[in-house]
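Structure in structure tokens, see below.
Moving on to chain A:
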Amino acid sequence: MRFRWLIPTVYIFFLMLPIYWLLNMSFKTTNEILGGFTLWPNNFTLENYITIFTDPTWYNGYINSIIYVVMNTVISVSVALPAAYAFSRYRFLGDKHLFFWLLTNRMAPPAVFALPFFQLYSAVGLFDTHIAVALAHCLFNIPLAVWILEGFMSGVPKELDETAYVDGYSFWRFFFKIFIPTITAGIGVACFFCFMFSWVELLLAKTLTSVAAKPIAATMTRTASTSGYELGLLAAAGALTILPGAVVIWFVRNYIAKGFALGRV
Partner candidate 1 sequence: MSRKTHNQRAWFFVLPVVALVAFNAIVPLMTVVNFSVQETFGDNMFFWEGVTWFQQTLASERFHASLLRQLLFTGIILAIEIPLGVAIALAMPRRGPWVSVCLVLMALPLLIPWNVVGAIWNIFALPEIGFLGNLLNGMGFNYNYTQQPLAAWFTVVLMDVWHWTSLVVLLAYAGLIAIPDAYYQAAKIDGARFWAVFRYIELPKMKRVLTIAVLLRFMDSFMIYTEPFVLTGGGPGNATTFLSIDLVKIALGQFDLGPAAAMSLIYFLIILLLSWIFYTLMMRNEEQ
Partner candidate 2 sequence: MANIRLVDLRHSYAAAPRDDGDYALKRMTIDWADGGAYALLGPSGCGKTTLLNIISGLVTPSEGKVLFDERDVTALSPEQRNIAQVFQFPVIYDTMTVYDNLAFPLRNRGVAEGAIDTRVREIAAMLDLDAMLPKRASGLPADGKQKISLGRGLVRSDVNVIMFDEPLTVIDPHLKWVLRSKLKELHQQVGATMIYVTHDQTEALTFADQVVVMHDGAVVQIGTPIDLFERPQHTFVGHFIGSPGMNLLPCTIENGMAHFDGIAIETRARPKVPAGASKFEIGVRPEFVRFADEGIPVRIAKVSDAGRFHIVESRHGDTAINLLVAEGTALPADTAHIRLDPAHTQVYADGWAVT
């Protein structure tokens, strides 16, 4: 198959095209965009980006998003670690059912939870806070983190634990000094996925916030509907949301395929 390389190339071209278009738009003025069809900016302008970097309503959106995503990743992975250890090493009453129940939460449609979450978090006074979104995303991120970590932990032989006890380590010392370093790849994969699913989710993030913790996604959708299509600005905002993702992928590029393969697959 001599032209095999053509297939991934065409596919990647297909993927990059709309992104290029987005970048294209972000460097044009709204007038130029609405004025006609051009493949690249005739009047290259940075004013859209400047607006975003200088207007608090815009840049706060990014900051808010990053805050709750990081919060969620930290919480999810931290609580998932001991739980995954328990599933991997111990047999206890109801363990299989518990594991299965956790996985079903991944199948929960956010739409089903939108209204209930709104009421729940308002009731506990957490409406419009970062922690609310971070906690809400735990619903599907924690099961995912437990699932991934358990897979990695099962690959570590029990002999390691036993040797440590024989050497006199207390459980927690063993867990932090010996065990966790052996599964750093797994932690990396889990963090990656938690970050990913929290960063991209809109419905719950929008429902649980209004002003103080408003994520960038909400700012964008509001702009689209109220100020009547400031396309250039929207495009620039969108382009900037791709950046964190691109950076994260670059850092984990070596683990992507390996992590899938090693983890639960």
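Basis for inclusion: all candidates are chains of the complex that A comes from, given by their letters.
Assume contacts are C-beta pairs under 8 Å (C-beta built on N, C-alpha and C of every residue); 3 or more make two chains touch, one makes a residue touch a chain; residues count from 1.
Remember, predicted model here, so these are calculated numbers, not experimental data.
K.L.:
Any copy counts here: identify which of 1 or 2 touches chain A within this complex.
P.N.:
1
K.L.:
Give the list of chain A residues in touch with candidate 1 in this complex.
P.N.:
Interface residues on chain A, with respect to candidate 1: 1, 4-8, 11-12, 14-19, 21-22, 25, 33-34, 36-37, 39, 65, 75, 79-80, 82-83, 85-93, 95, 98, 102, 104-120, 135-136, 138-139, 142-143, 146, 154, 157-158, 196, 199-203, 207, 216-217, 220-221, 224, 231, 234-235, 238, 241-242, 244-246, 248-250, 253-254, 256-258, 260-261, 264-265.
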